[in-house]
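One chain of protein is taken out of this complex; the other chains stay put.
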Amino acid sequence: RSEEKAAAAAALKPSVKVGGRFFYDVADFSQNQASLNQVGDAEDEMRLRWCWIELGGNVLENTTYRVWFDVAAQVSLLDVYLDFGELPFIQNFRVGHFFEPFSMEQLTPNKYLETMERSSPFLLGRNMGIMAHSDNAEANWTYGVGLFVSEQGSKPPFYEGDTDASAITGRVTYLPWYDEASDGRGLIHLGAGYSWRHLGDGNTQFQNRPDSALAPVIVNTGLIDADYYHLAGLEAAYVYGSFTLQSAYHWVSVDTDNFGSESFDHYYVQASYFLTGENRSYNRRSGSFSNRVVPYENFFRVRTEDNYICNGLGAWELAYRFSHDDLNSDNIFGGTDYRHLAGLNWYLSPFTRVMFQYVYSNTDDQVASNGELHVFQTRLQFDF
Amino acid sequence: RSEEKAAAAAALKPSVKVGGRFFYDVADFSQNQASLNQVGDAEDEMRLRWCWIELGGNVLENTTYRVWFDVAAQVSLLDVYLDFGELPFIQNFRVGHFFEPFSMEQLTPNKYLETMERSSPFLLGRNMGIMAHSDNAEANWTYGVGLFVSEQGSKPPFYEGDTDASAITGRVTYLPWYDEASDGRGLIHLGAGYSWRHLGDGNTQFQNRPDSALAPVIVNTGLIDADYYHLAGLEAAYVYGSFTLQSAYHWVSVDTDNFGSESFDHYYVQASYFLTGENRSYNRRSGSFSNRVVPYENFFRVRTEDNYICNGLGAWELAYRFSHDDLNSDNIFGGTDYRHLAGLNWYLSPFTRVMFQYVYSNTDDQVASNGELHVFQTRLQFDF
Partner (left out) sequence: RSEEKAAAAAALKPSVKVGGRFFYDVADFSQNQASLNQVGDAEDEMRLRWCWIELGGNVLENTTYRVWFDVAAQVSLLDVYLDFGELPFIQNFRVGHFFEPFSMEQLTPNKYLETMERSSPFLLGRNMGIMAHSDNAEANWTYGVGLFVSEQGSKPPFYEGDTDASAITGRVTYLPWYDEASDGRGLIHLGAGYSWRHLGDGNTQFQNRPDSALAPVIVNTGLIDADYYHLAGLEAAYVYGSFTLQSAYHWVSVDTDNFGSESFDHYYVQASYFLTGENRSYNRRSGSFSNRVVPYENFFRVRTEDNYICNGLGAWELAYRFSHDDLNSDNIFGGTDYRHLAGLNWYLSPFTRVMFQYVYSNTDDQVASNGELHVFQTRLQFDF
């Protein structure tokens, strides 16, 4: 009996895969006087941006788990969840700490983004919660809807308070066109998301940096006294071979204590092109570009089976993004900015990438107009 | 020679198993006015209680090691030890940071406890030290005795001081009855423990929460100036099929600087019953319920070999515990409490458990009498 039980337990034992990723960033800044007045001197910086340790696997046949944490500075938790699959009606059910289902940009893993940082000041990040979601690799649609803690104390992920700090967030995506034959080298993606967020602590804040985690904050509403806010988003993407066009619009309306309803918004338009012929890799499970880009040839020499030496270029990708933040409302003046980003990404292998990026940002706030901040940044990225 | 040596080294290479566990807790509280006066408002809370990363394995034939740490907040170290086995006379010898050999409740891994938290305010936790202990899966007794650092500075585990902050701790257990045929579905366990603790820093403190890590402290002696204290414990458990009865009594006597010898105590009585027929799984190596409970059927659908779909309930367990703390002595008035705990545990699989728990605690202290605190808490637990 005991041996049978032990054997049965062993057969069902959770699998464990250990992985990780690290990103090294270097950024230089150049500013005009208006920008200096707005944000002070942006000092050049070199930094280990992320150093993630990733544990995950399967338990039984249809449940997956993740324990991911960052050790670049203090330990901070990333995905820590259980995901139950193959459920009737809802397909999947996830419990833990993970990304709320909002924004294709957010749901694209950072290691697969065309750019070093995401664009929107309204991303929700990871929160504690529960989520129903689809998970079908052959569907032309996805959905996700969940209940989350809308704000968190300091680490560990927790919320304490007798008031209700909860959020309801949902997203649907649809593919009017998906070219099966080429495995997604042609597709049109449409999506919409919405989040209703009650603020237990009675305030919220929106801010953004110029497409660089090492740059200073350029627009910032400061703390806004409010009990809840609405966030809505629309997104679209178009892939045609090596070319990708992608755009999103985010709109926020905050029910403030002092001024009534105040609204802010953001949009971006982004294009990328693989000079070496590869394509962004769309994942129909998640409705985002969350599959790995595999270069046709690695940069490193590899010896083929018939003993030739193959000396590849790696994959090379051009990227451009225009984005615009408007954090001014009728009574709150967080500033506005627009940004041009130009990038060149070199995939040495499926696991190693070097990114070169230039950003021009132009900010208007209550201090000055046309604050110009130029960012020159480089990243070495590796994941395993 | 060098290749031989390399081969020999490889053959002896330590094995490495990577695992972990995470617990998500939600607790709501309700209090009467006396409790509000005693402990203030207990705010509802949601928290990642633990997130452990567990490395461990074997080296050579008879030595095991563990490096376990928690990353839920800051990194904190759990088990970090080497355990040498198959030694003459003493059987095993352990060096490092690990649980002192005291209290069945303490030595039961948190993932296998019937309740979300342990009951006693006098548990010793993990400390740096050395321990001789038995490790025999077929014996009807166990022993453990060790020398430990009786107190620690802040992290990393260390002690600094010219005074001696050491403790001697021991525990013996005995099984007057153990049903081999059913692999322990019937047993009687008896145990006793003792610790003598010299306090290098010249003080100690005892406190407790009402069976919930998210609840406030309800009884608390405050710092007691003292040079050493004695801790004694008695424990018993009875398993009959799916039914388990378990109890322990802890008694502390502190040689205080100001009042002479002052004593405190604690006891609990705990019962549990598996509605679905499983049983608590006793481990004769450690003298505690530290083996995994494997549900007869998992909650998830599993497809059997002959292609039927088997739709199991998982395992369901009822638990009840009465406990009592007395932190009042002749001259120190830390308060007294008694608690009723009722719990329902649902094992979805051997690795996943959801716990529902209600606790009623009644506290008398110098501020008020009959402070009533009700705890409603839920846990999602997963380990891999």
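Letters A and B mark the chains in the order given here, with residues in each chain numbered from 1 onward.
What we mean here is this: a contact is a pair of C-beta atoms (placed from the backbone, for glycine too) under 8 Å apart; a residue touches a chain by one contact, two chains touch by 3 or more.
Keep in mind it's a predicted model, so treat the numbers as computed, not measured.
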| item | value |
| --- | --- |
| Residue of A:L60, A:V75 or A:V149 touching the missing chain in the full complex | A:V75 |
| Full-complex contact with the absent chain, from A:E61, A:D164, A:D183 or A:D330 | A:D183 |
| Full-complex contact with the absent chain, from A:L48, A:I90 or A:V217 | A:L48 |
| Among B:V75, B:I168, B:V217 or B:A368, residue touching the chain not depicted | B:V75 |
| Of B:G20, B:G96 or B:G343, the one touching the omitted chain in the full complex | B:G96 |
| Residue ranges of chain A at the interface with the undisplayed chain | 18-20, 22, 24, 41, 43-48, 51, 53, 71-75, 182-183, 292, 294, 298, 300-303, 349-352, 380, 382, 384 |
| Chain B residues that touch the omitted chain in the full complex | 1-2, 5, 8-9, 12, 14, 16, 18, 53, 55, 57, 59-63, 65, 67, 69, 74-75, 77, 80, 82, 84, 86, 95-97, 128, 149, 155-162 |
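In the analysis below, only the chains that are shown with their structure count from here on.
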| item | value |
| --- | --- |
| Angle, in degrees to the nearest 5, of the Cα rotation that carries chain A onto chain B | 120 |
| Inter-centroid spacing, chain B versus chain A (mean Cα positions, whole Å) | 40 |
